[in-house]
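Note that one protein chain is taken out, while the other chains of the complex remain in position.
Going by the order they are written in, the chains are A, B and C; count residues from 1 in each one.
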Amino acid sequence: MTMKAAFLEVYRGFMSLLTGMRITLGQCFKPIITVQYPRQTLKMAPRFRGHIELVLDPETGKSLCTACKLCERACPSDCIAVDGAKLDGQKTKSVTEYKLNFTTCSLCGSCIEACPFDAIQFSKDYNKVSFSRDTFSHMDLVKRLEERRKIWAQQRPAAPPAEMPMPGPAPASTPQTQEQKPS
Amino acid sequence: MNATLELVAERLSQLIGQTAVPSRPPMPVSANLAASTASFVSGPVQAVDHALKGYDLDVSVPPGLVVLAARILDNAGFGIDAVTGVDWMAQGEMEIVYDYFHPSSSSRVAVRTRVSRADPELPTISAVFPGANWHERETHDFFGIRFLGHPNLAPFLLPEDADFHPLRKDYKP
Amino acid sequence: MLNLGPQHPAAHGVLRVLMTMDGEWITKAEPVIGYIHRMHEKMGENRTWAQFLPNTSRIDYLSAMHYTHAFVGAVERAAKIEVPARAEYVRVITSELNRISSHLVWWGAMLLDLGGFTPILYAFEDREKILDLLEGLCGARLTYCYYRFGGLCNDVDDEFLNGTRTFVKEMRPRLGMYRNLVTDNIILRKRLTGVGPISAELCRKYGATGPVIRGSGVPYDVRTVEPYSVYPKFDFKIPIYQEGDSMARYLVRMDEMEQSLRIIEQALDNLPAGPFMGKVPRVLKLPPGDTCYAVEAARGRFMVRIVSDGKDTPYRLKLRTPSFCNLSLYEEASRGMILPDALAMLGSLDLVIPDIDR
Partner (left out) sequence: MSAIQEILLGPGWPWVRLLLYLVGICAFVGANAAYLVLAERKGAGRIQRRPGPNESGYAGWLQPVADGIKLLAKQVMVPPGTDGFLYRLAPLMVMAPPLICLTVIPYGENLVARNINVGLLMVFSLGSINVMALMLGGWASRNKFAVISSARIVSQNVAYEIPMLLVVITLLMVTGTMNLNEIVQHQAGWFWHWNFFKVWVNPLMPVTFVIFFICMLAETNRAPFDMAEAESELVAGAFTEYGGMGFGVFFMAEYANIVVGCSLATILFFGGWQSPVVILSGPIWGPLWFLAKMYALVLTVIWIRWTFPRTQFYNLLNLSWKILIPVSLVTLLLTGAMMKLPLLLHHLF
């Protein structure tokens, strides 16, 4: 290639290096976009799919689940084990034991769609942590419902049942640190 | 039915017409093999509606002619897409479907062939389409179909010492 | 004999390449796969049609929407389920968003292989916006299980539509910045031009599709050659480059991102109202026979071939993945190259190992 073209190519190449450096310099002075996780946490989207949990009925404080086992059948990786019993004084069965094997659950939501009574929903907590495996392989959703019922019960006597604010489904286990939505 | 498809359909039907079709019960031997392209409804070479089935030409070929069919499609400019094995345990047969796509014209050909389930053997087409080498090795892994003349039929996706074939219907883990 | 082992920084995931070298030149590079083989096809055979949905987004997690689209399309085509127009438009929008996020991951990872450490952070900044949009829509960031037979699992809300519009507006100048920072950079140009030439003939023989075949001059894109869903309604250009080297494949993917932005804009402009879910029988039983449905995933042509015998579980489920065929030509294409070139070419093939092993 001709001498002129060679020099031109070297010159243009060198200029492309400079533009590259100009861009990184420009980026250098822009604000930081990363969220410093342990100190700041992100707010999860309303439709975020955490592990499934039983819905707390605002009026009665009990679960809506009637142990019909439809979700158990719909689950592709059969990680749900439901057990129900007919308590006296009620026409339908109510759930006594709801075991979820979160280690094999693929969060697809087939169980929630299959449930005719909308008794289960996705929870919003993402940083569940524990020292032993079986807290996840035998997640007991009924026990978790009890915990939330206690919180719900405390708020209930304070305010009359009618306009009682529904406690946020996310149990208070995650550290309540300052929330910061990245710019 | 665009041009390349008709050309290929024509050649394939001649190919099947010439060779003596070995006694294979399920293969419908249609009488008018040299029929015009429009009448490709029954018989080994069938035109299929793409919107309905996802491919345009469905060709049933005896196992021996698989390489020749591949050569015809190669000359017509087709590319190898996939090699699928299906284990029809009820009929005691294994079906192998070769999928071909054409880079420029919207035509897809599925070449089917059936092999007995007892000793599934089939000539390899990796000489014509080197791409099929991997596909055939995978099908051998899953179904145990031996491809004669294949350069290297060692287990591919399964561990080196695997002697089981998972996708056979009678496979018990 | 150099063993580019499964735990090598340049092998995206667990790909092992046995390279026999003399000095720095490669005489024979034989990829060894199967390290992350999960046998999706056998899983398909003992699950009902609806239960296989979560699996589809785990075959190639970077373009999960395309894979679910193919499986859902195949079942709809076999069972002749009618999909409302709104659902098809939303499927196109989410698929194109997913294509951009997959190309961004490829762009960052490839430059990481070539030694440029900064671009991957910029790419992930933009990709974060897409993931937030899709997380707001269907709750998952990577393995969306968003499509259902006959439509979607929940409708599109305004927050998603406005978010996508602002994303498209912001993304265009960003693509311009990427071009100045990397594409026009002389070091990258010299690093990629003429490296790993793949001829159109080689692509055809090995069945390589997607940006690999479009980089060699063949305008093969499933969205135009075999149009599916509502793609014929949009006008977009298929970027083609004749050289067939790594630079051509690089440029094809960069242009594809712009085209996807155009498609998203057109789809957003005339998104029809109406239902987002068609009528689907409770227990789905497909008529016997086989059907296949092909989709243009980020890496190439992904085809699902389902063979059903009338029962509610598939009789045979064949997943034709693009990376499997794209990698099969690596052995022949990389003969005689030197090590850094071979890795640059591996990066330009944009491989996802679970996509190869299934």
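Just so it is clear, a contact is a pair of C-beta atoms (placed from the backbone, for glycine too) under 8 Å apart; a residue touches a chain by one contact, two chains touch by 3 or more.
Keep in mind the model is a prediction, meaning the values are calculated, not measured.
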Considering the complete complex, which visible chains touch the unshown chain?
A, C
Using the definition of touch stated at the top, determine which of A:Val10, A:Leu42 or A:Ala153 touches the missing chain.
A:Val10
Only one of C:Leu112, C:Val168 or C:Ala294 touches the unshown chain, namely C:Leu112
For chain C, which positions touch the chain that isn't shown here?
2, 8-10, 23-24, 111-118, 121-122, 125, 181-182, 185, 187-188, 190-191, 338-341, 343
Even though one chain is hidden, which residues of chain A still touch it in the full complex?
10, 14, 17, 20-21, 23-25, 27-28, 30-34, 36
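We take it that only the chains that are shown with their structure count from here on.
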Shared-interface residues of chain B (touching two or more other chains) are none
List the residues on chain A that touch chain C in their complex, please.
12-14, 16-17, 19-20, 23-24, 27, 33, 45-49, 74-77, 106-110, 113, 122
Tell me, which parts of chain C touch chain B in their complex?
33-34, 37, 39, 41-42, 45, 74, 77, 200, 203-209, 213, 218-220, 225-226, 289-294, 301, 303, 305, 307, 315-316, 318, 320, 324-325, 328-329, 332, 357-358
In the complex formed with chain A, which residues of chain C make contact?
47, 50-55, 58, 118, 122, 125, 132, 135-140, 143, 145, 153-154, 177, 180-182, 184-187, 189
